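For chain A:
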Amino acid sequence: MRAACRLSPSRRLRAPLPALAVLGVLALLLGGCGDGDREPTVTIAAASSLRHVLPDIVAGFERAYPGVEVELRFAGSQVLASQIAEGADDDLFISANPLQAARLLDAGLAARPTVVTANVLVVAVPEAAPRRSLRDLALADVRIAVGAPSVPVGLLSRIALAWVEQQQPETAEALRDKIATEDPSVRIVLSRLELGEADAAFVYASDVAVSDGLRAILLPPQTPPNEYVAVLIEGAEPAAGELLAWLLSPNAQAIFGLYGFLPSVAGVQAR
Partner candidate 1 sequence: MSRGVAIALAVAAALLALLLLLPLGGLVWRALSDGDVAAELGSGATWDALRLSVVTATISLVIAVLLGTPLAWLLARSRARAARLAASLLDLPLVLPPTVAGIALLSAFGRSGYLGETLGGIGLSLSFTTAAVVLAQLFVSAPFYVRSAYAGFSGADPRFEGVAYTLGLSRWRTFRSVTLPLVWPSLAGGAVLCWARALGELGATLLFAGSLPGKTQTMPLAILAAFESESGIAGAVSLSVVLLGFAALLLLALHRVTATAGAYR
Partner candidate 2 sequence: MTLRARFEARVGDFDLAVALEADDELVVLYGRSGSGKSLTLRAIAGLLRPRGGRIEIGGRTVFDAEAGVDLPPQERRSGYVVQEPTLFPHLDLRRNVLIGLERDIDAPGRYEELLRLLSIEGLDGRRPHQLSGGQQQRAALARALVRHADVLLLDEPFSALDEALRADLRAELLRLRREMRLSIVFVTHDLREAHLLGDRIAVLDEGRVLQFGPRDEVFRRPASRLVAELTGFSNIFEGERRGDGVVVSGLPLRAALPPDTAQAEAVDVAIRAERVVLRRLDPEGSLPENCFVARVVDELAFGNTHTLHLAPEGAGPPIAVEVASRPYEILGVAGRERWVVELPADDLHVMSRAAGAGE
C-alpha cells in the first residue's frame, strides 16, 4: 500500500487535522491519491538499498528539469513489484532484483528495462575486528549472516561461496558452517552486524559505504554484481522517461559511484 500521497503542500497545510486524517485513511483505503498537481509528478518505487543514493541523484534531476516533481518511495523489490502488479500507480520502478522487474515486463505492465547501476557483494566486518580475509573468518569463532536464497543478496552469496570453494574448499565449508541466519532482506542481514549479533555479513559494497565502522572483505571477482533494473510502468508520466535517461547520465553515475555502486554500461537493455 502506498504511503505517499500527492496532496499539494499548500492544501495539506490548510486542511484541518481531522479532515486530513480522514483523507489519509481514505487515500490508504483506495490505494490512490487525490487530484494530481498541474506540474507533472514522477513517482519512483525503488529498492530499499537505493535509499541513500537516489535522493542525491533526483535532486540533480529536479535542478535540470525544474517543472518536474519527483517523489520517492522505498521498499523491498518484491513488495514494490507486487504492489505495482496490484495497481499501485508508480511511474518508474527500480528493482534490486532483475526477476521482479522481469515479472512486470512479462505481465505487460512495464517497458524499457534498463540496467542503471550494479552492486558488488562483499563480506562486511566490523572495522575493529582483527579479521582481514575470508581465511581469517573461516578460522575464527564467528557467526555469519547471509540473505535467504530467495533474495538476490542471498543467491549471490551462494554463488560467491561456490567460487570461494573452487579456490579454498576448506574455507568455503567453514564459512558455510558459520552461517547463523538466512535473512529475507539485505537490510536485516546488515542489522545483524549493527546489533552485534553476527560478526560478518554478506552484503553489498554500497551498504558498507554508507555504514560507519564497517570494512569490506572482497569476494572472488567472478561473483557477478547485482544489477539494478529500472522499468517504466505502463501509463507513466512522460517525464519518467527523462528521469530514466537521467539515471544513466554521467552526473547520476558519478553519484552512484560515490555511494559504492558500480557504473552501469550505459543504455544496456536488461534482457
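Methods note: a residue touches a chain if its C-beta (ideal position, glycine included) is under 8 Å from a C-beta of that chain, and two chains touch if they have at least 3 such contacts; residues count from 1.
Picked so that all candidates are chains of the complex that A comes from, given by their letters.
Remember, it's a predicted structure, so these values are computed and weren't measured experimentally.
*Asks:* Given the complex, what touches chain A, 1 or 2?
*Replies:* Selected candidate, touching chain A: 1.
*Asks:* What residues of chain A sit close enough to touch candidate 1 in their complex?
*Replies:* 76, 78, 81-82, 99, 103, 143, 145, 148-151, 179-185, 188, 191-192, 195-197
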